[in-house]
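What you see is the complex with one protein chain gone and the rest in place.
Labels A, B and C are assigned to the chains in the order they are written; within every chain, residues are numbered from 1.
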Amino acid sequence: MRSDARNDGPSLLLKITAIGGLLFLHLPILFIFLYAFTTEERTYQFPPPGLTTKWFAVAWNRPDIWPPLFLSIKVAAIATVMAMILGTLAAAAMSRARFFGRDQLSLLIILPIALPGVITGMSLRSAFGIMDIPFSTWTIVLGHATFCIVIVYNNAVARMRRLSGGIMEASADLGANSFQTFRYILMPNLGSALLAGGMLAFALSFDEVIVTTFTAGQQSTLPIWMLNELVRPRQRPVTNVVAIVVFAATFVPILIAYYLTRGGSETAGMGK
Amino acid sequence: MKTTRLMATSILALVTGLSPVLAQVTAIGAPEGQVNIVAWPGYIERGETMAEFDWVTKFEEASGCKVNVKTANTSDEMVALMNEGGFDLVTASGDASLRLVAGDRVQPINIDLIPSWSTVDDRLKSAPWHTVDGVHYGVPYMWGPNVLMYNTEVFPEPPTSWNVVFEEMTLPDGKSNKGRVQAYDGPIHVADAAQYLMFHKPELGITSPYELNDEQYKAALDLLRVQRNLTSRYWHDAFIQMDDFKNEGVVASGSWPFQVNLLKGEGQPIASVIPQEGATGWADTTMMHVNAANPNCSYLWMEHSLASNLQSDLSVWFGANPSVPAACTDGRGMQTAEGCTANGLDDFEKIRFWTTPVSNCSQGENVCVPYYRWVSDYIGVIGGR
Amino acid sequence: MPMTTSAILPAKGSADRLTGTFWRRPNLLLLLLVTPPLLWLGVVYLGSLAALLLQSFYSIDEFSGVVKEEFTLKTYAELFRAQNLDIILRTVVMAAAVTLTCAILAFPIAYYAARFAKGHWKAAFYLGVMLPLWSSYLVKVYAWKLILAKEGVLTWAADGTGTGFVIEGLLSVPGLEGSSLSTSPFGTFLVFVYIWLPYMILPMQAALERVPTSMLEASADLGATRRQTFRTVILPLAMPGVIAGSIFTFSLTLGDYIIPQIVGNSARFIGLTVYQLQGTAGNIPLAAAFAVVPIIIMLIYLTLAKRAGAFDAL
Partner (left out) sequence: MTSAVEFQNVSRHFGQVKAVDGVDLTIAEGSFFAMLGPSGSGKTTCLRLISGFEKPTNGQIRIFGEDVSNTPPHLRNVNTVFQDYALFPHLNVRDNVAYGLMVKGVARGQRHAKAEEMLALVKLDGYGDRKPAQLSGGQRQRVALARALVNEPRVLLLDEPLGALDLKLREAMQDELKALQHRLGLTFVFVTHDQHEALSMADHLAVFNEGRIAQIGTPQDIYDRPATRFVADFVGSSNVLPPALTRAFGGPEQWASLRPEITRLAAAGPVTGTVTALRYLGSGTRVVIRTGETEIAALVPSGQPVPAEGTTTAIAFDPQALHLMGET
């Protein structure tokens, strides 16, 4: 009875390839972990000559890590907030009836991630040059926010599509003005999607190096610091330690983002 | 001639009301409290990466000038940062320094305000990459050769020629050099090829590896195309090259003393040599921005760069040569006479320092192939064209 | 119930009045909503892009290397020189190969996660894809260099298991030659695939999750075998996800300039060329002309993707 097989679990082949794929994704991460403990300082060889935990203390005590770390957090935070505002506005506009230029706008929003980062970075840099804008934290933010908008926008648009369209009208119908509808109806329903989008945007900005090299000027974000460290390492395992710490620090927000967006899809079936 | 130009410029400066373009600082006033420097990575160390390498803390304590460093990874980035402004000093290499002078980005240095100027290596005092029409635009900082690094297990005797990286051959260990040599991943490497041809094909009439006419240039590219077949990967950063010598079976390549020293320090079977053809090299100069906001601290730093442990310790740290020869021997830092010799202090004459190729060269106006063509053609060579 | 209120309520405060204005002039609200993102993306971003493209019509002075700000097609002529066409072709082939491989590798993961993983397993799959995505790109690339090196992890493993001939065989394939995987174009390809794979999995999974189970049951009910269901139902429905993912993998490969610098045989890709032309060489016009290539490719790609409805799956 072949057709009964449809409710069986996954086939063995699927299971193996799926789990194999996941392992492939984690193989280098394993080595990042391993080499955070190596006694070798500058260049690596395999297998590592010895293991030590001293790099965690060394990383903690390296004063040059902290300013890039704080700058990255600052840039990611500002870029995320701007992307959330602009992405939500764009999503709200797109959720309204069709209007002239709607398709072009959606293309425009997607463009910054669809075009290679080197082009975004270079364009911004030449524009800063033409307009005599000195490099600063804000030029980094400008570049990051540009490609973060689409992340927030996608989350917001997906949630708006799932929301029963009538609830905004229902709110107005019951006497709420636009601002009350925004506060009491739109925000509570969109909030988790925006938060999830914001977290992804934050993570994306936090790890960005391609655009940042063009827009950072004299400052270094954490990835730029890492690039410098990797290119001219003194204590190379320190970069691995930093990578591990960032890895561990992103674990929780990513998990939160997952549960936030998942909750949304479960209530999506209501209404009808 | 010089006076008229000086006068004209001064008048222009007066008319436009700009800060003096060529007028030098005549006296060092009270320190401003800080100095902003654009530098190569590793050039200005405060003991943060390794406690024993520190040539900033004492200066800050003594002068009251806080040192702010912005690192730049390429000469072009340095030029861009200086164009952007906001900096007092830059450690410019020869392929950037003249551009800065030509672009009026840096100001002449009053050597009378730098007491240690007299201790500078005589070979560098008026070097053409920072001295224009007899005017000094900077204080020599550090210099070094691009040496031939090799694996001593493969080469029991030091190779005598760059041919090990340019032509296919059997190495002393009986295996081909194919896939086991490297070359620098920068268009300036064309000069290395030109220098090799200068020695082996005198009929081409190359007089400077940075001034090549079309025919000479074509010959250099042809040589590089041969090299492409020998090279699995070109190196563009020092540590990846070190990885490649350790993990990728690379046994010979043009390199910097920096990598040689580090690998030796790790106990690797590595040594270096300047072969019979000579070598290219780099020489960096501390130059001062035309609109430097902190000229007094800048002068104090330039003096410090010559007078302190900087020259000695940096030459150990970076594997370079001090601009003050005494730094090798007077015990102010960690460097020793042997160390300087290893870094190539005595090979100055064999070294042809990096300069930016321009079309107007000693062979005539618009005769030489300019740098931008080096760039695109070298990309082609690496791509297999 | 007594009727005390009028049929029209009075406006209380400016919020009510403003709402009325928005209602009377719906385009005003639209304008207010659309203006900030449009200013940002339309003016700042497109403006910058235009500024860049404009420079592709400038040229670099043959003698001094200074950019001449006069309209010319000379730079484009230079773009079509053989060595530059090589770069474009090499990059596009690489991007296509990476995209295809990512799609094939991503499918089982996305399919399993979308259809079979439940509860904690689902969360585990999600984290399993997201964590590599968000762990430092640079450190991952350097880790790969270590794995692929001649005296690296893979060779070590291959020597231990006696499978070294596989690597040898791979490196003798024309076009993939190198002294090790880390200096072979195959190494570059492998790292690209690894780094961009999560960008393919996520949209694919999202698209597959939207396929209702009932539709698969309907297909089976109508007598389709698993294979037929897969080919005629699942695959077409997953297509928007594949296309959305391919926008990422293709574009990211077109523009990356770090991976080919670290792994591979130093042959240039578009991203690296653009980066070096504008940085090291100061040849902004040619860099801009090179930048036009991925822009055109991606615009065509996006137009096709839009037609396939892939934007919803992004």
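Following the convention adopted for this analysis, a residue touches a chain if its C-beta (ideal position, glycine included) is under 8 Å from a C-beta of that chain, and two chains touch if they have at least 3 such contacts.
A quick note: this is a predicted structure, and the numbers were derived from the prediction, not measured.
Though it is not drawn, the left-out chain touches A, C in the full complex. Note on the undisplayed chain: of the listed residues A:P47, A:P63 or A:P188, the one touching it is A:P188.
Remark: the omitted chain is touched by one listed residue; of A:A176, A:I210, A:I244 or A:L260 this is A:A176. Contact between chain A and the absent chain runs through residues 163-164, 166-167, 169-177, 180, 184-185, 188-189, 267, 270-272. Within chain C, the residues in touch with the undisplayed chain are 1, 3, 5-11, 16, 19-20, 22-24.
To be clear about the criterion, only the chains that are shown with their structure count from here on.
The interface carrying the most C-beta pairs in contact is the one between chains A-C. The distance from the centre of chain A to the centre of chain C, with each centre set as the mean of the Cα atoms, comes to 14 Å. Between the Cα centres of chain B and chain C there is a gap of 39 Å. Contact of a single residue of chain A with at least two other chains is seen at positions 44-46, 230. Residues of chain B found to touch two or more other chains are 240, 243, 246-247. Remark: chain C residues 60, 62-65, 78, 81-84, 86-87, 90, 145-146, 149-152, 178-180, 182-184, 261-262, 264-268, 273, 276-277, 279-283, 286 touch chain B in the complex. Considering their complex, residues 74, 76-77, 179-180, 185-187, 231-234, 236, 240, 243, 246-249, 358-360, 366, 370-372, 375-377, 379-380, 382-385 of chain B touch chain C.
Residues 2-3, 5-6, 9-10, 14-15, 17-18, 21-22, 24-29, 31-32, 35, 44-47, 85-87, 89-90, 92-93, 96, 99, 103, 105-120, 122-124, 126-127, 130, 142, 145-146, 149-150, 154, 172, 175, 177-180, 203, 207, 209-210, 223, 226-227, 230, 239-240, 242-243, 246-247, 250-251, 254-255, 258-259 of chain A are the ones that touch chain C when the two sit in their complex.
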